[in-house]
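Subset of chains shown; positions unchanged.
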Amino acid sequence: MTAPKFAGIIPPLCTPFHDDFTVDTASLRRHIEFQLDAGVHGIFVLGSSSEVAFLPDDQRRITVETAVDQVAGRVPVLAGCIDMTTLRVAEHVKTAEAAGADAIVVTAPYYTRTHVAEIDRHFRLLHERTSLPIFAYDIPMAVHTKLDRDLVLNLAADGVLAGLKDSSGDEAGFRLVLQQRRERGLEHFAVFTGSELLVDSALAQGADGAVPGLGNVDPVGYVLIYDHFRGGNPQAARREQERLLTLFSITDVAPPHRMGRGSAALGAFKASMKMRGFIDNAVMAPPQLPLNDDELLQIKGKLAEAGLL
Amino acid sequence: MTAPKFAGIIPPLCTPFHDDFTVDTASLRRHIEFQLDAGVHGIFVLGSSSEVAFLPDDQRRITVETAVDQVAGRVPVLAGCIDMTTLRVAEHVKTAEAAGADAIVVTAPYYTRTHVAEIDRHFRLLHERTSLPIFAYDIPMAVHTKLDRDLVLNLAADGVLAGLKDSSGDEAGFRLVLQQRRERGLEHFAVFTGSELLVDSALAQGADGAVPGLGNVDPVGYVLIYDHFRGGNPQAARREQERLLTLFSITDVAPPHRMGRGSAALGAFKASMKMRGFIDNAVMAPPQLPLNDDELLQIKGKLAEAGLL
């Protein structure tokens, strides 16, 4: 048993745009520098928070190329290869490989009605096609399939999966993964939570790290949780997480009757990143809807309260 | 008010593959000829039955180009532009336009959490970018959002949508669309059912036509339903639909514990198409699973009973 290669805080980076929705690579580079300065242990580009579902393929390519180039090996770069089924995902894998990503992140098939035997085949076929480590991305909110626990652990045991990014919201299931990882001697299999409100708990339970969307806004906070935990100070980790719980209310400023919860959360992240000087432009790709002035003002107030402005 | 431009039986064509999952254009052309010989009133390529979710973009392009070329104007060609959000769909729209499709078919956004105001924006932005008629494709089984009835009818009234392909399975809601289309004077808005087991009923309720997946196997049957209905013989239409209800049991031959319902249905369609000589190869794109020999034998028996072999 060796320690996992991937550990710590790996934020799923938002992708800054120009007004024409092409990637603002200068802002992306600057955002990455803010993240690295904060001490993050890796970055994840082309995850759900990146608007990967909104980005045409050429903009996806530019994103991963820019990120790899800017990071320049200082931390690992994980690249989402998010598409509906095997052959389409395989195209994104080629792009990630060409760009020099350190690992890829892949969901269950979606749009199609799938089956556990088909999900198994999906990951195995992709593993045959790439030597990059594969993270399974468990995100039923997006793909409407929960990854089966036995499937994930069997794929880990067979060397198909290198890790799991669990954004399922099923924390009891997550803990059973951690428990059974121990029981089956699969400690090389890296397990990350995507639950940005429960990072201290996930670490205490044995997770290797976290992929917190809110880390786009306050990477220092998440790195502190990790450092406090590693330093044997779970109370300090909890206090930091609780500070971030309060900050997370920025994602609820825009009300549900006006826009989807995706637009509301991402809009809050991007607005905050702009207010903090990480990026130049908070525009989101269509058909997402923008926050209004009143909502932006509320977010500004919350950032100020949190000492982030 | 003019009569809808689109009406009748418009099968959502399956896409035949070579063993390497590239499109078998010769088989596709032959399949289209079988369909046109049967008297279908249009074809729909790159719909869910086409494995559009499994096809890389270049194979999608080949499919629509081949279809338009083969049909050569004899009937309208509808092209699915199936992707997660506006900018990605817009790329497929460009391909459909370049290939010469007569209309495009677009779902609600998926993967992302969406909102009725965002779906509205989605269709309006696409309408600004193309002069092709747009059909809304209501398929919550795939995209996990049901299109709102008022949204659809308002977009029809505003000239954004030319039609609706309703695969929602919500037949009461479908009927309310038909009723309110009448009440609002929107008869130019074409309304098609995707419920292949209820075509006679949908026509009796006032639908303009149907997009039946089972039409890949027995297009003559569906054309007969339409002709009987138009000829004032609903009883004969019903008998033909009931014959097709029995045939539809091919989609249940592969059991749920072995594969997804998508693989089971599509596998049955493609196997039947091959047995009937429409295509050369029944292979499905990964990660779908193949039917086994016993299942294929059962399908053969059912085709023979239906007089299709």
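In order of appearance the chains are A and B, and numbering begins at 1 in each one.
Basically, contacts are C-beta pairs under 8 Å (C-beta built on N, C-alpha and C of every residue); 3 or more make two chains touch, one makes a residue touch a chain.
Model, not experiment: these values are computed from the prediction.
Colleague: For validation: placed chains = 2, all identical. Expected total copies in the complex?
Modeller: Every protein chain is the same sequence, and there are 4 of them overall.
Basically, only the chains that are shown with their structure count from here on.
Colleague: With chain centres defined as C-alpha means, what is the inter-centre distance between subunit A and subunit B in Å?
Modeller: 35
Colleague: Along subunit B, where are the residues that touch subunit A in the complex?
Modeller: That would be residues 21, 48, 53-57, 82, 84-88, 90-91, 109-115, 117-122, 125, 141-144, 258-263, 285-289 of subunit B.
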